[in-house]
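Just one protein chain is left out here, and the rest sit where they should.
Let's look at chain A:
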Amino acid sequence: MIEPHSFYWYIVGMFPIRGFNYIPVRVPRHKILKRLGYNSRSIEISGEMLAEVDGLIAQAADLIELRGVCLRTALSLKESDAEAPAVVEVVDTDVRFLSDKLYDFLSGSGEILIMGITGGSRVTDEIKELQLEKKMTSAVVIDAAASEIVDDGFDWIASLYSKELVREGRVLSTRRFSAGYGDFDIRFQNDIHSLLDMERLGVSITESSMLLPEKSVTAIYGITNGDNNE
């Protein structure tokens, strides 16, 4: 029954990657509306229009199939100097993230949790199709909803890890950091894609470091050192 290297725990290099073939789809309606520019204090909108938007959000939720992968591993940090930015090194690999911001974010962490999530291709196919059919309203709402729903997948996995880590006396950072933000160059997404072997999720990466299907994202969390081994 147990396959040692089944999808749920597979090995890349020397790392066990944890896979989540099903992540519950939760709809962060407030965040989606905010992303679309909804301002409850100033908006003038008919019930009909709002119902249409809600229907499209529900359609997005139905099209999304959230799956994810995670790698929890040790890191080593090297301060920046006059000549080079700070380095976050994933221990026992040749992956080195050069970023002062990421360094600051992870200072105090003994481990990192790297996550990759995809909403699958059904939703991106539908967004493309809607644009071809010139149904831009539907495309725009579903696009925004998909982005927020996929993002919410991070919160779900993070909650799971938080529960597990608490038993080890460790804590997962409440914030996350992604390639492409601040000085953490988007090209490091290639390393993350490779570390997590995201091809297994059906996620590929372009030369310009974009993940495909488009509603796919990666992020890094910090794990604080426990004090239990003292």
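Just so it is clear, a contact is a pair of C-beta atoms (placed from the backbone, for glycine too) under 8 Å apart; a residue touches a chain by one contact, two chains touch by 3 or more; residues count from 1.
Following the convention adopted for this analysis, contacts and distances are computed from a predicted model.
Peer 1: So one subunit is absent here. Using its UniProt record, which name fits best from "Aspartyl/glutamyl-tRNA(Asn/Gln) amidotransferase subunit B", "Methionine synthase", "ABC transporter permease" or "Nickel import system ATP-binding protein NikD"?
Peer 2: "Methionine synthase"
Peer 1: Of the listed residues A:S80, A:Q131 or A:S194, which contacts the missing chain in the full complex?
Peer 2: Of these options, the touching residue for the absent chain is A:Q131.
Peer 1: Take the complete complex as the reference. Which residues in chain A touch the chain that isn't displayed?
Peer 2: Chain A touches the missing chain through residues 1-2, 4, 7-9, 16, 18, 20-22, 24-26, 33, 36-39, 42-49, 52-53, 56, 58, 62, 108, 127, 131, 134-137, 139-141, 143-144, 156, 159-160, 163-164, 166-171, 180, 185-187, 206-210, 212, 214, 224-229.
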